[in-house]
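Apart from one protein chain that is not included, each protein chain of the complex appears where it belongs.
Chain lettering (A and B) follows the sequence in which the chains are written, and residue indices restart at 1 in each chain.
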Amino acid sequence: MKTYTKKQRELKKNLVGWLLVAPSLAFMLCFTVWPIFRSIYLSLTKYRMGMAKPEWIGFENYINLFQSGLFWKVMGNTLYFALITIIPSMVVGLFLATIVNRKSRLTGFVRTAYFYPVIMPMIAIASIWMFIYMAKNGLWDQFLAALGRKPMNVLSSKKTVLPAMAVMYVWKEAGYLMVFFLSGIQSISEEVNEAARIDGAGSWTIFHRITLPLLAPTFLFVSTIALTNSFKLVDHVVIMTEGAPNNASTLLLYYIYQQGFTNFNYGVSSALTTVMLLLLMVVALPRFLSQDKKIHYN
Amino acid sequence: MRKKIALVTAAGLLASVVALSGCGGGSNSSGGTSSAQGAAGGAGAGESKAEGGDAAGSGEALHLTFYYPVNVGGSAAQLIEGLCSDFNAENPDIVVEPVYTGNYDDTVTKLQTAVQGGTPPEVFVSLATQRFTMASTGMAMPLDDLIAADPDGQEYIDDFLPGFMEDSYVDGQIYSIPFQRSTMVMFYNKEAFKEVGLDPEKPPTTWDELVEYGQKLTNENRYGVGLALNSGSAQWAFTGFCLQNSENGENLMAEDGKAVMFDTPGNIEALQFWLDLQNKYEIMAPGIVQWTDLPTQFLAGEVAMIYHTTGNMANISQNAEFDFGTCFLPAGKRQGAPTGGGNFYISNGLSEDRIQAAWKFIRFMTEPERAAQWALDTGYVATRQSCFDTDLIKNYYEELPQAKVAFEQIDVAKPELTTYNAAEIWRILNDNIQSAVVGDATPEEALKAAQEQATEVLAEYQ
Partner (left out) sequence: MKKKKAIGTMITIFAVLLGLLWLIPLVWLIGTAFSVPSFHMTLFPTTAFTLDNIKYVWNAVPFGTYYINTLILVVCTFVVQFVTSTMAAYALGVLDFKGSALVFAVIFMQIIIPNDVLITPNFMTLSELKMVNTKIGMMLPFYGSALAIFLLRQHFKSIPRALADAARIDGATTWQTIWRVYMPCAKPAYLSFAVISVSYHWNNYLWPLIVTNSPANRTLTVGLAIFAKSKEANMQWANVCAAAFIIIIPLLLAFFVAQKQFMSSFVSAGIKE
C-alpha cells in the first residue's frame, strides 16, 4: 500500500472536495450569485427591449421609483399582504397543530384536511378561488345573498382584494406552518408537561406557560419561511386580478414580472429586483443574529 | 462554527453586493461587458434565424412557426389549426406550424421572450395596437415591398375595409394585415325589454335613452347596463365613449402614436358618465366586472344590455335561451365605436424565401371566402369588401341579422388606443380609470394623472 505524506493527503482531500462541489457550485454561481450582481448592475442602467446595450444612468431608476406613487403603493401592498397573511397563518397553523397533536381517532382525517392545500399548485387554487370570489354568481357572494346581504364582488374593491387573497393564502399556507409547529410541540419533552401537571397546572397553563415559550425558536423560524413565501409567490395575482383595481393588488414580484416581461423594461425591473433582494436580506437577518441561541428543533 | 463563518461570509457578500451599487461605476466595468454581450445576443437573434432559414431552404420543406392568440371560446384554436393544415396541404414546400400562445397579452409577452431568446416566429397575429411597438423594437418588418411586388398587391390592400386598414400603418408604411377584427356592439335582451314595456325592436340610440331604458330594466335581480372595467378591457370601451362624446370624432391618441389626449373635457365627461351609471342612476353593477364574466351574466339574465365584442356573437347566439338583439353603441354627441382585434405580422430579419412563404400564408388566410368563413365561425367582422359579396356572408346575415350590425357600424368606428409602448400606456389608462371607478380619484384627477404619466412614457419618442 502506497503511503502519502500528511501534506499530500491534505492536498488530495481538498482537491476531491472542490471537484465534488464543483457542479453544484457552478449552477449556483450562474443562477444565484451572478444574477444578483447583474440585477444590481442593470438597475443602474437604462435598458429596454430594442436597445442594443444597457446605458449607464446611475441612480435614475431608483430616483424615479422612489418618486413614483405606484412604487410605494406596491411596497405598501407587499408588506400589508405579508402582514395579513403570515400572522393569521401562524395563529391558525399553531391552533391546527395543537388540535392535531391530540390523540383522537379523527386526527388522521383532520390532518389530511388541513394539509392538502399545501401540495396543490397556487395556479389551480387561484383559478378555483377566482370563481368562489366571482361577483354575484360566486360561492361567496351567493353565501352573502343567502344571508340577505349585498354581493361584495371582493376582487374588484381596493379594500377587499388583498384581504380576500389573504384568506385564500391562509387556507393554503396554514397547513404548511402547522407541520412545523407540530414538530416543535412534539419535540417538547413529555416529562416537562408531566411535571407541570403534577404541580397542578391545567392544560391552558401548560400551553401558555410551557409550550408557547419553548416554541419561541419555532416561531422565529416559521415567520421567516412565511415571510419569504409571501414575497416569492405571486401566481394568484397573475390569475385573479393582474393587479387590479388600480394596482391595489400589485405585489412586488408581480411588478417585477410586469416591468420585465410586459413592458420589457429590464432596467426598472432590475432596480425592483434589487429592492426585493434587500427585503429578503432584512427578513433573513433575525435568523442570522440568533444563530447562537440554537433556534432549531429536531 | 463553520456554519457561522459561512453565514457571516454570506451576509458579507450580500452586503458588499449592495455596497457595490453604492459606489456606482464600481461594478460597471465588470458587469458591463457581459451584459452588452447579452444585448448583442438578443439583437442578433434575427440574423441567426435567417441563416438557419437558408440552410433549410434547399431541398426539404420550409418550416414556418406561426404564433396566434385566441380571444374567443376554445373552438377558434381548432379552426386555426384546420386552416393551417389546409395551407400545408396546398403548399407541399411549406410547413406552417401553428402555436397557440394564450390571450393577446400573453401572446405579446411570448413574442418578446421568443425574440429575446433568438427564436421568433416567422408569422404572428398580434393586436393591431401593437404595431408601433413592433416597428420601433424591430420585431416586425414593413410589408410595402411585398405588396408592390405582388401583381395584385395594391388591389388586395384596397379591398380591406378602410376602418380596419387604418390601423396598419406606422409612419406611412404598412406593418400588418387585418385578420381577426372586431368592434364593440351592444347586445340586449329582448325579453327583458318586453317585460318592462320597452319596444324590443327599438334599442337605445343615445346616452339619455340608455339611462332611461337602464332605469326601467334595473330591478332587484338585474342591472340595466353592463360594462367590463377590468384591465385590458376598460380602455377599449372607453375609446367608444370618448368618440361618442367628442366634438369631431377625435380619438384618444395622435395618429403617429406619439401623443395621447386623455384629459380633454369631453373625455372627463365620458368617464363621469360611467360613474353616474354606477352611482347616480345605479343601473350598472358597482366596482369592476370582468370581461369574461359579462357575457355569462347577460346569458343568465342578470344584466339586460351589455357592451361587448362581436367576437362573442357565436357564443351568445348558441347559448342564449332568450331572444337577443344587437345594435349600434348609443350615441353621445355623435355615433362612435372602437375597433380592435388582431392583425398578421411578419418577423424582421428573415431570409427572402421565408418572407415569401409567410406572405403566401397571409394571402391564403385572408382570401375572401376564407375570411368570410372565419367571420362566420367566430363572430369577428369580415375584413374585406369582397367578403360581403360571398354567399356565405349573405346567407349568414339573413340567418343571424344581429351579426350585420357590426359590419354597418364600422363606418363610424375608429381604432382603439394605439401608441408606442402600447402595453404600458394601456396599463396607465386602465389603472387610472379604475382609480376613478373605485373612488380614489375624480374623473378629472384620474385622467389628468393618466395624461401626465403617459406623456412621460412617450417623451422619448418626441
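By our rule, a residue touches a chain if its C-beta (ideal position, glycine included) is under 8 Å from a C-beta of that chain, and two chains touch if they have at least 3 such contacts.
It should be emphasised that the depicted structure is a prediction, and the values quoted were computed from it without experimental measurement.
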| item | value |
| --- | --- |
| Sole contact to the chain not displayed, among A:Ile128, A:Leu144, A:Ala196 or A:Leu214 | A:Ile128 |
| Interface with the undisplayed chain - residues on chain A | 13-14, 16-18, 20-21, 23-36, 38-39, 42, 96, 99-100, 102, 104, 106, 108-125, 127-132, 134, 137-139, 142, 171, 175-176, 179-180, 182-183, 203, 221-222, 225, 228, 231-235, 238-239, 253, 256-257, 260-261, 266, 269-270, 273, 276-277, 280-281, 284, 291, 296, 298 |
| Residues in chain B touching the chain absent from view | 2-3, 5-7, 9-14, 35, 37-38, 41-42, 65, 67, 70-74, 77-78, 99-103, 106, 110, 113-114, 116-119, 291-292, 295-296, 299-300, 309, 311-312, 315, 319 |
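Please note the rule applied: only the chains that are shown with their structure count from here on.
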| item | value |
| --- | --- |
| In the complex, chain A residues that touch chain B | 36-38, 40-45, 47, 49-54, 56, 58-59, 134-137, 153, 155-158, 242-248, 258, 261-265, 274, 277-278, 281, 288, 291 |
| Footprint of chain A on chain B - complex, ascending | 3-4, 7, 11, 14, 17-18, 20-21, 24-25, 27-28, 31-32, 34-36, 39-40, 43, 105, 108-109, 112-113, 116, 136-138, 230-232, 285-290, 293, 296-297, 300, 302, 421, 423-424, 427, 430-432, 434-435, 437-438, 440 |
